[in-house]
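Only a single protein chain was left out; the remaining protein chains are all shown in position.
A, B and C are the chain letters, set down in written order, and residue numbers restart from 1 in every chain.
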Amino acid sequence: MKVGVIGLGAMGAGLAESLLRAGHEVTVWNRSKGPADDLAGKGAKVAATPADAFAGDAAITMLANDEAVREVILGGGALDRAAPGLVHVLSATISVALARELETVHADKDVAFVSAPVLGRPDVAEKGELNVLAAGSADALAKVQPLLDAIGRKTWPLGDKPHLANVAKLAANFMIAVTIETLAETFAFAEKQGLDPNSFYELITGTLFAAPAFKVYGPLILAKEFEPAKFKLKLGLKDIRLALAAGEAAEVPLPFASVLRDNFVDAIANGAGEKDWSAMSEVAFRRAGLG
Amino acid sequence: MKVGVIGLGAMGAGLAESLLRAGHEVTVWNRSKGPADDLAGKGAKVAATPADAFAGDAAITMLANDEAVREVILGGGALDRAAPGLVHVLSATISVALARELETVHADKDVAFVSAPVLGRPDVAEKGELNVLAAGSADALAKVQPLLDAIGRKTWPLGDKPHLANVAKLAANFMIAVTIETLAETFAFAEKQGLDPNSFYELITGTLFAAPAFKVYGPLILAKEFEPAKFKLKLGLKDIRLALAAGEAAEVPLPFASVLRDNFVDAIANGAGEKDWSAMSEVAFRRAGLG
Amino acid sequence: MKVGVIGLGAMGAGLAESLLRAGHEVTVWNRSKGPADDLAGKGAKVAATPADAFAGDAAITMLANDEAVREVILGGGALDRAAPGLVHVLSATISVALARELETVHADKDVAFVSAPVLGRPDVAEKGELNVLAAGSADALAKVQPLLDAIGRKTWPLGDKPHLANVAKLAANFMIAVTIETLAETFAFAEKQGLDPNSFYELITGTLFAAPAFKVYGPLILAKEFEPAKFKLKLGLKDIRLALAAGEAAEVPLPFASVLRDNFVDAIANGAGEKDWSAMSEVAFRRAGLG
Partner (left out) sequence: MKVGVIGLGAMGAGLAESLLRAGHEVTVWNRSKGPADDLAGKGAKVAATPADAFAGDAAITMLANDEAVREVILGGGALDRAAPGLVHVLSATISVALARELETVHADKDVAFVSAPVLGRPDVAEKGELNVLAAGSADALAKVQPLLDAIGRKTWPLGDKPHLANVAKLAANFMIAVTIETLAETFAFAEKQGLDPNSFYELITGTLFAAPAFKVYGPLILAKEFEPAKFKLKLGLKDIRLALAAGEAAEVPLPFASVLRDNFVDAIANGAGEKDWSAMSEVAFRRAGLG
């Protein structure tokens, strides 16, 4: 398939590589030239404008946040120039409010729209083993399935309205942040009572909590290895803020998310904004006098 | 081995059966006669007093709470009459403060002491597939290992001071309660935005949260099947209270546990005290207007 | 003085009346005609556009929220047409971020800017007995002091940067919401233990908490009189949201505000959005089973 990829940060570049490897015809665009040139060396065409990347069968956009989506996609007129029949696959973590707004914009401009945020860090993206959360019309989803198969190990269908994938993505990220906080509280609880947190980690990940979220974040927190960041703490706060805003709009209290919000703010106020978001664990440790 | 089993609730009876099945010589005692008679029919001897069950190589006590331990073990003089060399294995979820106090009492009376609370509900106990959290001196642990092997699928060693097993048990139960609350908040968040909570459940347990805690409690919460209780909500509150008290004594703030405490109290005030503790999820649903 | 008043809701109309009563020459503008006509009957001139009300010595704007300020003031070009030497007095509860942005806009357009939100409900505004929170340059403040004297019983100077008045206003509203929640929790605590909440109210407002916030909200909560709303609960949530956002931008965790946020969302999800914000107390009562 002919596919555009817009936004070549670590995640977007990984996606593009997976698509090239799977034999698709890939056209890329990025604000700064470097990442696009790298991919050109691997067989991608480089588009001059975002709109030029909306000329094929599909365009995948992996932009940083709401502002970037507004500027690059809505501001750049890309949807107005989209090729007939093109499906726009939006893969960034954006607000539910913007996802809903984009549903209307796409309908108005008659461009098919699939929201497909992913679970997995850049190293997973590069291997094409992401989990893809996908929502949109059955037709549009079917059309881009070969692309989703190329970038992910599995696609999780979440409904026919694109924003539902964003709801799921925010909820999943919220659960990861809950995991970080839970491990931090229990490790502090263990350590101050003389129980080796490593033994406790072995126990829980060998029994009730034998799952990737615990096995990925537990060792980071135990080793206090928060740099370089795979996902920056200040972006973690952004995602919790988006979850709280979506909850507020839908009238759903989220007391755990509120605790997390305050802890992320605490962490940032104490210098950890650029560290990996697992550094939020430092808050529980510091509050227990384990600074 | 010759082993006494004291406390024949659902968990204790399951333990005793596993021990009999493994060929150990079991003497049982229970406040009410019924459960002891049942086990007599399966080959156990029935002791007249708790102290009479402290006559073999080991005695395992599975009592409901601190009060029962104080009354039956400390009040009954069992430790004074313990056979020379006997190891006392205490398997209930008790406070860390009492576990520490019992360390001193056992040392004073020269009775070996292992704390060995378990993870698993009664049906797991009956099959001998519990996870056993064990702490105590290496000698004492080695001596009772055949018994622990009979009741559990695996023993997790947590240190040489018995109370460390209780610290771990409270932390593990706290994590289960966190899981219940997290699922409740995210399911309410999904449902009110039109995302099928079942789809979200499939997503998370197929990816980052593919672990027993999520797979056991997710379906209960989705189906709202809270009766009959496997573990009563009011006992869930007791365990969180014990975790908070231990945290307070060790000077560890536990903000998630505080949220859980208030939610358990809310649930009880609204009639769910006798339901399964997964009914704590009703609080998040009710607060989101999904009563 | 010649003064424009823009935004004639209950608060704005009260301000305008106080200014007329004090002998100032008042020109009013409001989106809907009714309120302006009422004031015309009391001696005010009616402006055709917001910009026409920026023709005198000062213009006071009392608009509902950030969006209204953006639309009426920034969108309408009022600042571009402001009379030389005019001081713009902004009296609404807006975000700190917008207040900061307005500082820059006013500087760019060389219009003096005072931020002056008020404490007091409409009945207090009508009597000219508001407390005025004022921040801006000493010159600008001095110039409009006669106007502030007309609308308030006292002016509280908060610094030379206008946004500081908005910081103070959000903090003060946060404290009122804390008061509502505190009374709700303690009244529920009293009632369920057999202590008459009225006796407790008499005790605290006769001793340590003998202050208007407690004396205004205590009786409303005791009588459960939440309609008609003097200040709508959904606007209370808005103010807490603004406080949390300002706290986040300034890196200040606000755990009490987070509890309040969830309680306001709970109240709205359960039907109280249009009631007086003291109806947030229903949440504590419901959670205690006192529904």
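As a working rule, a residue touches a chain if its C-beta (ideal position, glycine included) is under 8 Å from a C-beta of that chain, and two chains touch if they have at least 3 such contacts.
Just so it is clear, the model here is predicted, and its values are computed rather than measured.
K.L.:
In the full complex, which of B:218, B:255 or B:289 touches the chain missing from this view?
P.N.:
Selected residue, touching the omitted chain: B:255.
K.L.:
Touching the absent chain in the whole complex: find that residue among C:105, C:195, C:222 or C:235.
P.N.:
If we include the chain that is not displayed, C:195 is the one touching it.
K.L.:
Out of C:91, C:182 or C:278, which residue would touch the omitted chain in the full complex?
P.N.:
C:182
K.L.:
Give me the chain B residues in contact with the hidden chain, please.
P.N.:
237, 241, 244, 247-248, 251-255, 258-259, 261-263, 265-266, 268-269
K.L.:
Footprint of the hidden chain on chain C, which residues?
P.N.:
Output for chain C: 96, 119, 131, 133, 154, 156-159, 161, 163-164, 167-168, 170-172, 174-176, 178, 181-182, 185-186, 188-190, 192-196, 199-200, 202-204, 206-214, 243, 246-247, 250-257, 259, 263, 284, 287-289.
K.L.:
Under the stated touch rule, tell me which residues of chain A contact the chain that is not displayed.
P.N.:
Listed in rising order, the touching residues are 262, 265-266, 269-271, 283, 287-289.
As a working rule, only the chains that are shown with their structure count from here on.
K.L.:
Using mean C-alpha positions as chain centres, tell me how far chain A is from chain B in Å, no decimals.
P.N.:
Centre-to-centre distance between chain A and chain B: 38 Å.
K.L.:
Can you compute the centre-to-centre distance for chain A and chain C, using the mean CA position of each chain? Integer Å is fine.
P.N.:
Spacing between the chain centres: roughly 39 Å.
K.L.:
Find the geometric centre of each of chain B and chain C from their Cα atoms only, then give the gap between the two centres in Å, rounded to an integer.
P.N.:
Spacing between the chain centres: roughly 53 Å.
K.L.:
What positions in chain A touch 2 or more of the other chains?
P.N.:
Those would be 247, 251-255, 259, 263.
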